[in-house]
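Removed: one protein chain of the complex. Kept in place: all other protein chains.
Presenting subunit A:
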Amino acid sequence: MDDDYNVLSTGFDEDDGALHYPDDEGEQLAVVSNTENQIGQEVRNALEEVGYGTRKRRLNDVEDVFDKYGRRSHPMDWFERSETVSINVLQNSQRNAAKRRALEVLEQQINETVVEAAKVNVRDDDEGERDGEQTISSLCERELQRRYQRKKEIMKNPPVDGSNWIGLWDVIDGKRFYIRTFRENQTATSLVESITQQATRSRVGYRAFQTICQEAENIRKTKEANRINEQESEFSQMMNESLPVHSESSLWVNKYEAKNFADLLSDSTVNRNILTWLKMWDECVFQRKVDNLLASLGEREKDVLQMDNGKIRRPSMKMLLLSGPAGLGKSTLARIVASQAGYATIDVNASDARTVADLNKVLEGAVKTSRTLDGDQRPACLILDEIDGTPIDTIRHLIRCLQATGKKAVRRPIIGICNNLYTPALRDLRGVAWCVQLSATKQDALAKRLEQICDMENLRCDLSTLRKLCDLCANDMRHSINTLQWAAVASNKTKRSITMKLIHEVVEKEKGGAASIFEHWSSILELSKHVDAKGGIKNTRERVFVIERIAAEHGGEERFVSGLHANYMVSLPIGVIRKASSWFLFYDDMQKIIHSLQNWSVQKYASSFFVSLHLSLATHARVSIAYPQLEQTIYQKSKESEETISDVRSCGHFGRQTQRNELVLDILPYIVKIAQPPIKPMNESLYNQRELSIFNQTVSVMCDYGLTYTATMIKDQINWLFTPAIDVLTMFPLEEPKRPYLANATRQLIAHKITLTRVRLADHTPQQQSERITTNTDKIKEIIDTENQKKKKRLSAGAMKRKEQGKHSDVIFTHQDGDSNAVKKKVTIQQLNSIIFGES
């Protein structure tokens, strides 16, 4: 009876049967059989395998294929795989594995004798006609064909992608299923080896007997070793009989990782754009024109995706910066897109050292050179994973490399991946790279994918539960698959199907979900966040437990405490608030100890702060939580104030001798008043004696403290403001401010005067000068005097030079000096030349 296996016509080229020898390289000859009276058929099968006997193919790799089908499938029809058939088959085959091994030994022995016979037969039958064909290339062709036809996969329906398939009837419950054949990547060496061997055999003929014997011996040995292994594993499997079939060592996250472009769950437009960007490198990398590609771009993409016009045309953005929350599949996306575009990926992540030197090495090796000499012929694409942790020096170096042109230019695409695009370290990189922010995975897609995984793993789970799971994991792909696997383990242990409750249990065990910081704030300040299943408030112990967990999560986080501080004034009696406010002091003390002494041992008491805050403040009332923005702005403001003060202290002559507190508390508030005297804006020369003295006093005071007024545009209007901005520093939003105000014109006048004084300050020591300035006319005279002196000096120097050269001239010429000291005199160009350059 042929019940145990199906014999079907393969429909393939029959040539390959001619010189078959037993299956190679550790590939198991798994036989599907469940009865003992199979020996004869086994022998026949073996004979078939070596190409003797009927030219029929046997379903022999079911077990193998089943194990691996998940990895070899086409993305479009993987869901059509059958599992019911295979499991039965598998179990049967496992049970009989030991028996089969014994059979196989026998089979081997028969093989040896058969091969001997076969050799004779071959020589007798085929040598005449075949001789001409036995070239290496034909052998190679056949060998390749043989190899590529061997892999199969079982499906319920014929594959849709047009690959080869064989139809079969299932032996046990009579269903029809299909085996698809696959191409398999074999290493080149073994191929060559086997071809050589075949060639030797067919050419040398008789001598091949020894080769074949040896080979048979080898195979026997490997089979023996395999058998021992298998027995051991079978034994251990029997020990853990209770364990389910799919309790696997590999994580599902890796197992069901997207394998090609169509598998990706992220937004297809984004995927396509990224692929387009990579294809744009083709011109540089593969010397392939990309104009068609560019022409097909949409309007929006055209803005970003442009080619530069260097000698080797590359995209204008040399780097792609992918960003998005964790577990989105960013790394997978980058890898798949790169390999789709024909690149080999080089992955650099946080586990590698990332100093400038390291980066340089990687860049040199991967990106700047055009050829790769190793076995992988594909050009490299650099993927900088977890780039947000990179030191800023490295980032700067990277930017320099990206911007380099000519010989040092980057010739391969670089993809950076980060979680937070707005990390300070990446600020400069954002300007250079094409930033793509991936949005969270769509829940529908994710839930569907989870369902497919459930199908494959033979789990019972409905879609709504999976949706809930996605919710709990905040649509984090990696997290949700991990959780699902975790839940599957739990469900197998407790013999339950995966339900809502189980998922909840698992998630609760793992982590409190990814609640936002706002939720944590309100769970400290509100009782309504601590409701149990019946709608009542949990008891204190449980609440404290929850708060402690939150505290652990936000331990030393400044922002979290700031937020609490910003929101803790709930509507409670002031006495309660007082108690709470003293807890902030406790926290502050603790932080001081931690920061100034670097003594982290007190950190463990932080939770008591959060707990007591909760116990004293939490009410049923809703607290509207606001983000602590005030503190941020105040921080900014005090930074600005500090800058102002240090400006004052570094400019003026007196300012530098004064301490900060003196300036802030006493001097600056009064200077703002003193520097704005009530004088009318008019021409300086029109001031009377007293006004003039006030004016001069103002100017000199402002000079001493390095102040001036500068023109600033505010709402299309020019205003003259203090620089440094001491008015901002000292003026408060009072209820009824009573301040002097100086007209813009006067300010401008003063500013002008200050500039003049400063110019002179450079020439004179302050003492001399402060005594001299008394009136305005004096000042002007003085300025003119000094200017004249300077000019004379300059001129006399020039005259000296000319004297040295033996030339003399009485013409004074000035250039763009704005001064009318020059003497006018008619001079011809020739004369001028002779004056300037000497008689020639």
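In this section, a contact is a pair of C-beta atoms (placed from the backbone, for glycine too) under 8 Å apart; a residue touches a chain by one contact, two chains touch by 3 or more; residues count from 1.
Operating definition for what follows: contacts and distances are computed from a predicted model.
Missing chain, UniProt name from the options "Replication factor C subunit 3", "CMP/dCMP-type deaminase domain-containing protein", "Proteasome alpha-type subunits domain-containing protein" or "Adenylyltransferase and sulfurtransferase uba4": "Replication factor C subunit 3".
Among A:420, A:659 or A:719, the one in contact with the hidden chain is A:659. One of A:295, A:686 or A:734 touches the chain omitted from the figure, and that residue is A:734. Only one of A:316, A:339, A:443 or A:581 touches the absent chain when the whole complex is considered: A:581. Considering the whole complex, the residue from A:603, A:700, A:744 or A:834 that touches the absent chain is A:700. Those residues of subunit A that touch the chain absent from the view are 565, 569-572, 574-575, 577-578, 581-582, 584-585, 587-589, 591-592, 595-596, 630-631, 634, 637-638, 641-642, 645-646, 649-650, 654, 656-657, 659-662, 664-667, 669-671, 673-674, 677-679, 690-691, 694, 696-698, 700-701, 704-705, 729-735, 737-740, 770, 773.
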